[in-house]
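Only a single protein chain was left out; the remaining protein chains are all shown in position.
Moving on to subunit A:
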């Protein structure tokens, strides 16, 4: 199988700001690539270049085999795009929005109507089908926007932060829809600032920060970069921390970190559940009361933190994004 999307050394500068500074990536056909990064990392700019909305200053890209720079119309024939700022016409009803998009994909009038009806039902918008989109909730607008991206059943779909700002239930709904698309062989490039989302949906992940790719691989590979499993224990009594530490020095494969205040101890382990059982037995024998014990695998959050030196989402970043959104 070929690649649905390829990008080689994409660069986009805005005056002095290097929004995207040499991004290369691949989306193998039928797979999901998660582009993970904080606000302002260059995710949206990358998507805008790949979807022919802006021209890169340097680099090359193909989508569904068509050159983004030389044949943008061929690219547009093969893609569906759903953005962070839902691109729906708020004066038009949901039905009118989808019919218009279908007509602009040049579906015959009858087919356009049928397809709109079908998508409205699929995305549970049939009750609101004839209301102007202005009256829709945030989640409904996103669903309508995604439905617009799917009108022509494109083989490649770009989703720019599809769940940012959605409540947990709408987010779960969105994940289901995306999973289904992939199940049918659609290739997806998805940007997100939620590590959980990348973990859930993406076959491969690239981590992007300050316009550059700083890591790539599967979710497991990225987690492995941060380190292996750890055993975490919370003891019931602070006096027993010293005893617990001695146990963990035997069970674990590295230094034991102990926090007196939270009565928590952490040690790297290599034996997985075997190490866990070993520790439980030892604590039992020595009558050390344990409040909580478990094997903890590093999350993508840990990976992101160790790769970028900062958290994936911060309050300041959100504020910055809002300002940027208003300015653009």
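We adopt the following convention: a contact is a pair of C-beta atoms (placed from the backbone, for glycine too) under 8 Å apart; a residue touches a chain by one contact, two chains touch by 3 or more; residues count from 1.
FYI, contacts and distances are computed from a predicted model.
Peer 1: Per UniProt, what's the omitted chain called: "Sulfite reductase (NADPH) hemoprotein beta-component", "Septum site-determining protein MinD", "EF-P 5-aminopentanol modification-associated protein YfmH" or "Transport permease protein"?
Peer 2: Of "Sulfite reductase (NADPH) hemoprotein beta-component", "Septum site-determining protein MinD", "EF-P 5-aminopentanol modification-associated protein YfmH" or "Transport permease protein", the absent chain's UniProt record names it "Transport permease protein".
Peer 1: Quick one: say which of A:70, A:153 or A:281 touches the chain that got left out.
Peer 2: With A:70, A:153 or A:281 as choices, the missing chain is touched by A:153.
Peer 1: One chain is left out of this view; which of A:13, A:103 or A:297 touches it in the full complex?
Peer 2: Answering carefully, the residue with contact to the hidden chain is A:103.
Peer 1: Among A:88, A:128 or A:235, which one touches the chain that has been omitted from the display?
Peer 2: Per the contact definition at the top, the residue touching the missing chain is A:88.
Peer 1: If you put the missing chain back, which residues of subunit A would it touch?
Peer 2: Spelled out for subunit A, the touching residues are 51-55, 73, 76-79, 81, 83, 85-92, 96, 100-101, 103-107, 118, 121-124, 132, 148, 150, 152-153, 155, 172-173, 176-177, 179-181, 183-184, 186, 328.
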